[in-house]
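Step one of this worksheet: look at the structure below.
Every protein chain of the complex appears in place save one, which is left out.
Up next is chain A:
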Amino acid sequence: MKGDAPKAEKCITKFFPPFSGVDQHRLMSSRKESTSTSVAAMASTSGTLDSPVKQIQIEGLVVLKIIKHYQEEGQGSEVVQGVLLGLVVDDRLEITNCFPFPQHTEDDADFDEVQYQMEMMRSLRHVNIDHLHVGWYQSTYYGSFVSRALLDSQFSYQHAIEESVVLIYDPIKTAQGSLSLKAYRLTPKLMEICKEKDFTPEGLKKASIGFENMFEEVPIVIKNSHLISVLMWELEDKSTAADKHELLNLSSSNHLEKSLQLLMDRVDDLNQEIVKYNTYSRNLSKQQQQKHQYIQRRQQENAQRQSRGEPPLPEEDITKLFKPPQAPPRMDTLLIAGQINNYCQNVKEFTSQNLGKLFMAEALQGHN
């Protein structure tokens, strides 16, 4: 599990370079294209839109593509990522298409990504697919996605494109019976902090950010066009796969074990962070005491000297003598706390579902 974080960092931080390219591309396209009105809307709202996105509307196609991408390429490895394309309408973010990102198997394929993205977007424009970047998606393992890398990526995205979101797809939870897709954005407070890069305790205190207001979840709605609805009706008839009811599966220990394992790891991490902070604060208070003592001694000495008629000793710069210890950055603690919170939420959801199922099983057995 610990191996997750570093690899994910490697994946996502390389995601950045496209930024300037994408922005320019978007501006170019908004000037050239006159046929698609959606582009015009985006160009007018993107710069000045301050109100956050209140709802996300996803097309069925995007859902299917994300599922397929994980299924085919994601087995065994940690995360699969991709880019979301769409447009903004009023306070809704509509996601109409997406394309996957290749895995980072070789380390030399660095500049490939910018090119890949540019090529993809250019090609998609030719077939009239919305080529505006509105976010990115990522798969997750048991809900462990709150990491530094994700924060950085999302911050970049949100900085460049006001309304972007990150879609987190949980394949394990989906395999248990119901699609698990969540959309997150960074709160404006967190955006401020990231901009300043001020991760000291004082900075965070000023903005009063707790782990609960780091990310905000945006509700998702799935929408299908008429033609796709027709397709659905067709497939319903022809589909011969029997209905499996994974949702009503009673076995829970496996999933619980893994979740709890991850939770324990994170709590250990948090412990370490707290120890660090403790030592820092103890050092700080010790230093304060030493400072006081020093000043007092100085004053005493000066008083003695005055009484003896000698010139007082110069006031030395105390700050140089007592360098204040480095305040440990609080960002990691915040992230870990957020992750723990996420795990707890997931576990609670899972247990509530299972309790329901157990009671149902009891009722069924009672009739036997």
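One rule holds in what follows: a contact is a pair of C-beta atoms (placed from the backbone, for glycine too) under 8 Å apart; a residue touches a chain by one contact, two chains touch by 3 or more; residues count from 1.
What we mean here is this: contacts and distances are computed from a predicted model.
Visitor: Can you pick, from "Eukaryotic translation initiation factor 3 subunit F", "Superoxide dismutase", "Adaptor related protein complex 2 subunit mu 1a" or "Tubulin--tyrosine ligase-like protein 9", the UniProt name of the chain not shown?
Guide: The chain we cannot see is, by its UniProt record, "Eukaryotic translation initiation factor 3 subunit F".
Visitor: One chain isn't shown here. Among A:Ser229, A:Gln290 or A:Gln304, which residue touches it?
Guide: Considering the complete complex, A:Ser229 is the one touching the chain left out.
Visitor: State which residues belonging to chain A touch the missing partner chain.
Guide: 57, 59-61, 63-65, 67-73, 97, 100-103, 112, 116, 119-120, 123, 126-129, 171, 174-175, 177-179, 181, 201, 204-205, 208, 210-212, 219-236, 238-241, 244-248, 252-253, 256, 260, 263-264, 267, 270-271, 274-275, 277-278, 281-282, 285, 330, 333, 337, 340-341, 343-344, 347-349, 351-358, 360-362, 364-365, 368
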